[in-house]
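Every protein chain except one is present and positioned as in the full complex.
And then chain A:
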Amino acid sequence: MKRSGALVASIGVTALVLVGCSPGEGSTAVEVTVAPSGLPVQGETLTYDPNRLVNDGEVISLDWWLWDGDEVFQAFADAYTELHPNVEISIVNQPWDDYWTKLPLALRDGSGPALFNIHNSHHDNLIGYLEPYDLPLDALAADYLGVDAHLVDGQVHYLDYGLMTGLVYYNADMWARAGLTEDDHPATWDELREVAQRLTVRDGDRLTQAGFSFNSLFREFSLGLPYQEGQHLFAADMVTPDLDNPTMLSVVERFLDLYEVDQVGSKDFGPVADESFGQGQTAMIYTWGHFYGSLLEDYPDIDFGTFRTPVPDTGEEPYAYDRYNGESTTGINAGASAEEIAVAQDFVRFSLTHADLMRDLCLHYSVLPMYTALADDPAIAAHPVLSALGDVDRYIWPGPLPAAFESSVDVMWEDILYNGVEPAAALATAQQTVEREIAHDGFVSRENHYAAYPAER
C-alpha cells in the first residue's frame, strides 16, 4: 500500500515536472481570429502581403537554430511575430563547432528545428533535409542576384542574401605616419608593393613593422586572385580542379616576392597576419569582409581603413576582382510538420522582402546585399568594407568549395614558406591532393553561372 502510494506520488511529481517543462510554458503566442488589415504589402517583384491569417490564426511554435547573430536574426522573428501574434519563433544558438554535427543528426532523426541557418560549405550534408522554397522563381531572380547558381533540380532551397569577399585593410595611423593619404590607395599590385615598402619599419636588420603580411591567410587570396586574370578554379568540365596552372604560380610568386624581394614582411613576423594586424605590428593585410567585425570586437583600438583588392594592370577591368562566397538565407526543415513548413515558408518570404531588416543583416556581417532593392542604399554605401568592394557583379562564385581546396592550399603555402618546397612542386601536390579528395564528392562548379563566363572555353 505504502509502495503504491509512493509510486503514484512519484508519477504525479514527474508529470508536474514534465508539464512545467512543456513547450507551452512561457509561450507568448496567442490565438488570432481576425486577420490584420490595411498593412502595406512589402517587397519589390517578390512581395509579401501581411493582411491574412497564418496557420488559420492558431498558436504554433517554431524553433530556429543558428550559430551567431542572435540579435540581428531576432529582429526578423520579432517583426514577424508582431504581425502574426499566434506564431512563436524561438531562437536557439548552437556554437559553430557543434552546429554542423548536431544539426544534420537532429534533422535526420526528426528532432530538428523547423528553421535553421545555413553555411553553404555544409551544402552536401544539408541539402537532403531541406524543403524547397515555395516562391515564384522569376520574381525571386528579379529581386536577388545569383539565384540560378542555387538551383537544384529546378528548385531553390536557400540563396545568398549577401556577398562576402576579400579586400585590403590598412592601419590608418601607420598609413599617416608614412606620409600616405587616401589618394595613395593602391589600384594595382605593383602600387601595393611600393606602398608596402613605405609602411615597412626596421630596427637595424630586425623587422619591427611589416608593410604587408599574408601569414596564415593563404586560402583567402590563393583561391580568388587567379580569377583576376581569367583563370578558373575548375576546368571547362566544371568538375576537374585546376590549381596547378601558370596563373596560380604567378600569384604565388607575386606574394613570395613581397617577402623575398621587397622584404615588406616575413614568414616569421606575426605568424597569423590578422592577429598581427590587430596587435599593431602589421600595416596591411588582405582578408575577407568578416574581419571588420573581428576588428571592432577584438581590436577596438586599431584605427583602420580599407581599399579594394588591387588588380594586375592599371585601368583594366579584371575578369573578376575576386572569388566570393555567399551568406545563405534560412533553411526550412523538410521533415517538419505540414503546418510548421507552411509557416516557415511564410516567414522566409517575409524575410526576403523586408528591405530594412535585410540591410541591417548585411551591415552586421559586412556583406554586399544580393537584394537588388538595396543596391543604392546609402547605409551600405557608407560601410567601410562594402564601400570598398564596388560592383557586386564583378565577383565570381565557384560554388560551395569542398574543404579539400582550402586545406590543400594552406598546406601548399606552409610547405613553400616553412618547409622549403619549390612553388611548382607544392602546386602539383596540392592539385593531386584535391583531385584525390574530391573524386567521390560529385562536386560541380558554379563558375559557369558568372555573367562574364566565356561562351566558348
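Criterion: a residue touches a chain if its C-beta (ideal position, glycine included) is under 8 Å from a C-beta of that chain, and two chains touch if they have at least 3 such contacts; residues count from 1.
The rule is short, and it goes like this: contacts and distances are computed from a predicted model.
K.L.:
Look at the options "Acyl-CoA dehydrogenase", "Tryptophan synthase beta chain", "Permease component of ABC-type sugar transporter" or "Phenylacetyl-CoA:acceptor oxidoreductase" and return the one that UniProt uses as the protein name of the missing chain.
P.N.:
Of "Acyl-CoA dehydrogenase", "Tryptophan synthase beta chain", "Permease component of ABC-type sugar transporter" or "Phenylacetyl-CoA:acceptor oxidoreductase", the absent chain's UniProt record names it "Permease component of ABC-type sugar transporter".
K.L.:
Could you tell which one of A:Y48, A:F234, A:F269 or A:F307 touches the chain left off the display?
P.N.:
Residue touching the absent chain, from the options given: A:F269.
K.L.:
Determine which one of A:S27, A:N51 or A:T101 touches the chain that has been left out.
P.N.:
A:T101
K.L.:
Any idea which of A:E58, A:D124, A:D173 or A:D262 touches the chain not displayed?
P.N.:
Going through A:E58, A:D124, A:D173 or A:D262 one by one, A:D124 is the residue touching the chain not shown.
K.L.:
For chain A, which residues reach the chain that was dropped from this view?
P.N.:
Against the missing chain, chain A presents residues 100-101, 104-105, 108, 124-128, 267-271, 276, 279, 281, 402-404, 407, 410-411, 414-415, 417-419, 421, 433, 437, 440.
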